[in-house]
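Let's turn to subunit A:
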Amino acid sequence: MNLNAMRALLLRDLRLAIRHGGESLMPLIFLFAVIILVPLGIGPGPNLLSSIAPGMIWVAALLASLLPLEQLFRPDLDDGTLEQWWVGGRFPVSLVGIRLFSHWLVTGVPVIAFAPLAAEMLYLPDGALPVLLASLLLGTPILSLVGGLAAALTLGTNRGSVLLSILVFPIVVPVLIFATGAVSAAADDLPARAHLGLLGALLILAVTLVPLTATAALRLNIE
Partner candidate 1 sequence: MIPQFNYAFYVWSSYGLFAAVMAWQFFQPLVQRRKIMAELREQEALKSGGYHDTGA
Partner candidate 2 sequence: MTFHRLKVAFHRLGSPPTFFRLTRLLPPWLWAGFAVTALIGLYFALYVVPPDYQQGDSFRILYIHVPAAWQALFTYVVMAVLAAIALIWRIRSVEIMAMACAPVGAALTALCLATGSLWGKPMWGTWWAWDARLTSMLVLLFLYLGIMGLYAAFEDRRKGARVACILVLVGLVNIPIIHFSVEWWTTLHQGATIRFFGESRMHSSMLPPLVFMTIAIKLMFGAAILNRAGNDLLDQDRRKNWVGRYLGDKP
């Protein structure tokens, strides 16, 4: 029963994302807008660009993941679907988890897929690329989880978008630090394992705690 509901929700979310093609591409377009604007703003010097590349790619990925957050639960709240999650003996936590997972598939995975291109445009040293991809693979799910939590918290308000960024930003500071630390270390030919390990620890923490907290927040908001 519950597995069916989870699969149905995932397929529905992905189908909706594909049908709203343009909207779902916004995070990616935003990422590249930043990647293109930064060299235009500070000059095309390869040294400077390659030294700021990890930070730029990560900040852009972080901001890009914020874009679709406001619509994460809102349409389902408006048409009453969200309340259905709490009836029929389902575990709402699993549905919330699926929703966050599909948010990651739609915003995180495209960013990871196009990260090599962005890295090339900002002259990131080739040796650092695998670490960049690893850090994105570990880090973007955290961004989706924390963002989803913020979306759940602000659901009952009518000015969610302003609040969202101010709620997400303090919480994701460690993610940004460890991820860019890993990529910078790799760019300097230093081992990045410690950074990635800490990032993985954060991911485990977020995966265990966020769905439960987000479910509690949603529950309060639809009460």
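On the choice of candidates, all candidates are chains of the complex that A comes from, given by their letters.
FYI, a residue touches a chain if its C-beta (ideal position, glycine included) is under 8 Å from a C-beta of that chain, and two chains touch if they have at least 3 such contacts; residues count from 1.
Since the structure is predicted, the reported quantities are computational estimates derived from the model, not experimental observations.
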Touching partner of subunit A in this complex, picked from 1 or 2: 2
Complex interface listing, subunit A residues touching candidate 2: 149, 153-154, 156-160, 162-163, 166-167, 169-171, 173-174, 177-178, 181, 198, 202, 205, 209, 213, 216-217, 220-221, 223
